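A single structure is presented below for examination.
Of the protein chains in this complex, all but one are displayed in their positions.
Labels for the chains are A and B, by order of writing; each one numbers its residues from 1.
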Amino acid sequence: MTISPTAVVSPKATIGKNVIIGDFTVILDNVIIGDNVTIQSHCLIGQQTPLADGKPLVIGNDSLIRSHSIFYEGSQFGEELITGHRVTVREKIEAGKNLMIGTLCDLQGHTKIGNYVRCHSSVHIGQKATIGDFVWIFPYTVLTNDPHPPSNFLVGAKVENYAVIAAQCCILPGVTVGEKALVGAGSLVRQDVAPETFVAGVPAKYIGKASDIKLKDGSNKSAYPWMRHFHRGYPQEVIDEWMKIYDK
Amino acid sequence: MTISPTAVVSPKATIGKNVIIGDFTVILDNVIIGDNVTIQSHCLIGQQTPLADGKPLVIGNDSLIRSHSIFYEGSQFGEELITGHRVTVREKIEAGKNLMIGTLCDLQGHTKIGNYVRCHSSVHIGQKATIGDFVWIFPYTVLTNDPHPPSNFLVGAKVENYAVIAAQCCILPGVTVGEKALVGAGSLVRQDVAPETFVAGVPAKYIGKASDIKLKDGSNKSAYPWMRHFHRGYPQEVIDEWMKIYDK
Partner (left out) sequence: MTISPTAVVSPKATIGKNVIIGDFTVILDNVIIGDNVTIQSHCLIGQQTPLADGKPLVIGNDSLIRSHSIFYEGSQFGEELITGHRVTVREKIEAGKNLMIGTLCDLQGHTKIGNYVRCHSSVHIGQKATIGDFVWIFPYTVLTNDPHPPSNFLVGAKVENYAVIAAQCCILPGVTVGEKALVGAGSLVRQDVAPETFVAGVPAKYIGKASDIKLKDGSNKSAYPWMRHFHRGYPQEVIDEWMKIYDK
């Protein structure tokens, strides 16, 4: 365990083996950190809130939390969580393994997130969102939750497995982005997006099948589903499964 | 007074009763903090700038500034200011009571803000904006101020009482969003928005009366003006006034 002498770590926190804690990071009481976790400098981990109902923050083994990040108590992350810098993560998130949360992301809590999800920088996930496995969300995209703000009637967005939402999109409350669908950059999505389709625009409209989009690398292969060609950062057994389907 | 031993607090700062200051927070000289104020960790309070003309930062009683926030000298906030994390607040803002500034908001200064205003996360308020009372602004919305950037001719946006601007909108310079109006998500607002109307789109166009929008909770009541149904966080005497008007 390598804890910076300038870090402030509560003796009540549960901290695993081989944990590294950076300069000026604060770890509060209600925190359970797994083995081989690195938390960089200037973080605030385990911020208290009555909305957590006393539940701890749980960070899985082999995770990396980059500097200036804030995590509240009451959320739970599987192994290999990786964050960018200055992420803000509220209570009551249940996330699977190998979630990546990019720099400046703002996760408002009360959200269910599957395995191997990637949020690029500056993604805002409103409360009550539901995100499947292997989802990609790109910068400045917002998942909203209030059909007539402000109100007490919140209905989260849903993003299904393998779906991709490009940069600067706004997903309106209650919308489902279907499995393996693609939402083009800058779209305002008011209606459900059917699986394996490509939508774009303000408001977003059906453009075609996602698989009709060709890779621009000269190969003329389909760019979607992206698992056909993009494997970086996934475990070999996952890639092997994809290859059985797509490499025929 | 509970000041973390790791905080750096200028002896020249004026600090009220029952103030809590978190770890690694820096309080500079030209700051007046009221009673019962909490400033969480990693903040920088009272950052100097010649643009403040020597005026102090004034934080009203019963305020909460969450972690990693930055306030410049030269702005003044009424009681019950509440911020999210990592807000950036420049000089020459005059704000009324119970302003809420969400996580990652960027207030550029030289702005007048009324009472009970709520900015959700990641709101950018350009200089020279004027914001009334009980206004709501949602994530990734920008109030701009330069009609032909870059220039020295800045003209702020104006948002009148009880108006609501949904997520990811851009309000162009000099535009007025009228009282009790609603701007739909993802709108680019080039022209003034009449009071009590609903506009949306790129560019934003008149859609109808705001009061024609119905609550989606099954009640079939009007969703706007929102004071009809949304009362969370407002004082009882304010709610009582609203009820006199709307609960007939």
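Heads up, the rule we're going with is that a residue touches a chain if its C-beta (ideal position, glycine included) is under 8 Å from a C-beta of that chain, and two chains touch if they have at least 3 such contacts.
Keep in mind the model is a prediction, meaning the values are calculated, not measured.
Trainee: For a quick check of understanding: of A:47, A:83 or A:122, which residue touches the chain that isn't displayed?
Mentor: Checking the options A:47, A:83 or A:122, the one contacting the hidden chain is A:122.
Trainee: Of the listed residues A:109, A:139 or A:156, which contacts the missing chain in the full complex?
Mentor: The single option touching the absent chain is A:139.
Trainee: For chain B, enumerate the residues touching the unshown chain of the complex.
Mentor: Residues 6, 8, 24, 26, 42, 44, 47, 68, 70, 86, 88, 104, 106, 108, 122, 124, 126, 140, 142, 144, 147-153, 155, 168, 170, 172, 188, 202 of chain B touch the chain absent from view.
Trainee: Pick out the residues on chain A that sit against the missing chain.
Mentor: Residues 6, 22-24, 40-42, 67-68, 84-86, 103-104, 118, 121-122, 136, 138-140, 164, 166-168, 185-186, 201-202, 213, 215-217, 223-224, 226, 229-230, 232 of chain A touch the chain that is not shown.
Convention: only the chains that are shown with their structure count from here on.
Trainee: Can you work out the whole-Å distance between the CA centroids of chain A and chain B?
Mentor: Result: the chain centres lie 27 Å from each other.
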